[in-house]
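Before any comments, here is the structure.
Here the complex is missing a single protein chain, while all its other protein chains stay put.
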């Protein structure tokens, strides 16, 4: 079975290499010819024409979309759908919102086109050498591609978690948990930094990798980060949020589930992107009003 | 009854004016001759000698300490106590930690000296024109000074809330609530600032002062702050924490009471004092490790 | 100018009494004849027919809707709009989401019908004796009803804060702040309850009403609540959330504004509605796994 892979960005490109290495037949597509050529240089077929891509796949086609969440996925589907036939299977392996996934699955179903969502974890390294995949879709569709997927995952790293939407839902929750775990690690090291002891952060992260309760991949990566830059002196503590942490909190709100930790992690990221805050100005202004507490003037700070 | 007032800082000076205006007999003390002279210029007796102060008071003496919490209170007591006699009453009207108050009350009691703690709220304006006072001490001591205290407070603004320590305890909790309320107001205006509407902050604060659920003195002051500086453009959102918010959270922790809002208010102040955070660096470093997410380099930010 | 008032519930009924007392001409509508009769018993015209209501108003009509947010407002508009003419003015005085308001204003505008949103604060007492109203709408529409509105508000309690939607937006933020303030007060009293001192909650709330930094209507009400039930022994700490606190947090998330305090207040309410939590089960289960910490069995708790 040949797979058409749409999107050769950070994740998609590595996934193509992974597929190719496992002996799977893949043909990559990207609008940018440069990326197509890079793929071809790795010995993998590629094209910058959707029509070409579709033509080279036998029916029922298997097309894997690996582009940024949101509008880009809809843009791809708008162009792709007219080229497909009933019975074809479209897989969205990106970080789409599960509600978009439910909508898209419904729209495609009207045309007889099958849809499957895969939440993919493990970062770039995982895409390349063995990922964790949470799959949403029908039993029938899953069984069609199960072997291919299992090949791309680390052992144990594949699960069919429910119908369409469930894959992206479970991945969203995964990322919410990830936000909380990362912030917990960050807070711990910030206390250590201000502590009366002069600890070697890389050494601490290293010992926590072995036998501790908090051992795991995030601690492995923490150790690597400190090994590369012992005090993280070269980087700013500005943390962007790519969507799924926010969606987790929004989902929790919709479901009336208290999520103080995931929300705090998200707010901390938002705060990290602000040089100053209006709420802080209001509180500083209030203290000045009632207590005569001097405010820090704009020019001083 | 003449009152000796130790400490002519922001609060103490206004309190002396308040006492004087109500026809109370007060003699002020400050180490700095300059402040004593300022008091005298207002027609109030003053001295920069503790001995003088004590000598001018009839026994049993009433001495009111209004200095910064912590070491300054102990320093005053170290110098003052040897000059006092059994039956004298020392009042700590500052923002002392209640545990210090309990200790000091115990130490003085051994010498037969009475102790009373007054948590004073209402800011500088309150000290001058009518405060809110939460008093800890014995019934007997309270009855001795009740009339004097009532004079200094707005109507209804005096309460004997318990034995020694209770006054400072209740004031600590007052400030914990104050932290939460102020942060809530700050957050509300920050959403307004980012909202699709261009609102006039002073107008909004003004309407909320009249008939709304959240009307109160803090909203009055919010309105004043915006009236003086419509976008608070002149000040930075850096908010200091003077002790009692922290103590409220520490007390809650000791008592296993969940205080998510007061703690969040405190953490937000701490964060406002940081230009960058180590926790943010760790999280940014982690995202870079697993996702190849670019970090913001030190020099760029 | 005669006003048609749709909805004679908790807020609407009081508002009708308020209008009537100020000498305004009002005719009330409710589907339930019982409520209409209660209104008539108070000497105010009422009907349970929308057609009748509309017929009794001169053009351009002024119709004030005071029903529950969401579907009920749309239901009223569906029935009402066909009866109206270009130039009529519909006022939504309820707690609608501002996005619904923007949509409705747009839909009515297509028919030449004017729309105005009023966020009303001050509770039932305010609706009856003088409210706080935050108005969104055009300058022209506002000037048409300004005098009527001013009459219904406490002095200073009326503000035209922006175009359509702005009134409900500002009210939403008001409620977000309210959530935070109430939770701050609750936390403070919970620490007091666990404290080493036996304080009289009503006395503490009473003294805080006078001259303190945190004085305001919420503290007045806190005092009343404790006066009626000194330990609040008769009620459970289950707190419902009626929408606007949630919307404030959702809006903040959409705008990337950190709102730790308002969010914590909301989560605390959600938590208060749960008898047990799944997150707690997971954490208890985890502690049992690694530390052999006994879990509390279902039947024991």
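Which chain is which? They are A, B and C, in the order written, and residues in each are numbered from 1.
Keep in mind that, in the parts below, a residue touches a chain if its C-beta (ideal position, glycine included) is under 8 Å from a C-beta of that chain, and two chains touch if they have at least 3 such contacts.
Just so it is clear, the structure is predicted and the values come from calculations on it, not from any experiment.
> Which displayed chains make contact with the chain that has been left out?
Hidden chain contacts in the full assembly come out as A, B, C.
> I'm checking contacts with the chain that's been left out. Which of C:136, C:186 or C:211 qualifies?
Candidates C:136, C:186 or C:211; residue touching the omitted chain: C:186.
> Considering the entire assembly, which residues of subunit B contact the chain that has been omitted?
Residues of subunit B in touch with the missing chain: 213, 241, 246, 249-250, 253, 256-260, 263-264, 266-268, 270-271, 273-274, 277, 279, 290.
> To test your reading of the contact rule: which positions on subunit A touch the chain that is missing from view?
Considering the whole complex, subunit A reaches the absent chain at 121-123, 126, 130-134, 153-159, 161-163, 165-166, 169-170, 173-181, 183-185, 187-192, 194-200, 203-204, 206-219, 248, 251-252, 255-262, 264-265, 267-268.
> State which residues belonging to subunit C touch the missing partner chain.
That gives, for subunit C, the contact residues 10, 122-125, 182-183, 185-187, 189-190, 193, 217-218, 221-222, 224-226, 229, 232-240, 242, 260, 264, 268-269, 271-272, 276-293, 295-298, 300-301.
The criterion applied here is as follows: only the chains that are shown with their structure count from here on.
> Ranking chain pairs by how many C-beta pairs touch, which one is first?
B-C
> Taking the mean of all protein CA atoms as the centre, name the chain whose own CA mean is closest to it.
Central by C-alpha mean position: chain C.
> Averaging only over C-alpha atoms, locate the centres of subunit B and subunit C and give their separation in whole Å.
So the centre of subunit B lies 33 Å away from the centre of subunit C.
> Any idea how many Å lie between the Cα centroids of subunit A and subunit B?
The computed centroid separation for subunit A versus subunit B comes out at 47 Å.
> For subunit A and subunit C, let me know how many angstrom lie between their CA-based centres, rounded off.
Their C-alpha centroids are separated by 39 Å.
> Touching two or more other chains, which residues of subunit C qualify?
As it turns out, subunit C has residues touching two or more other chains at 213, 256-260, 264, 267-268.
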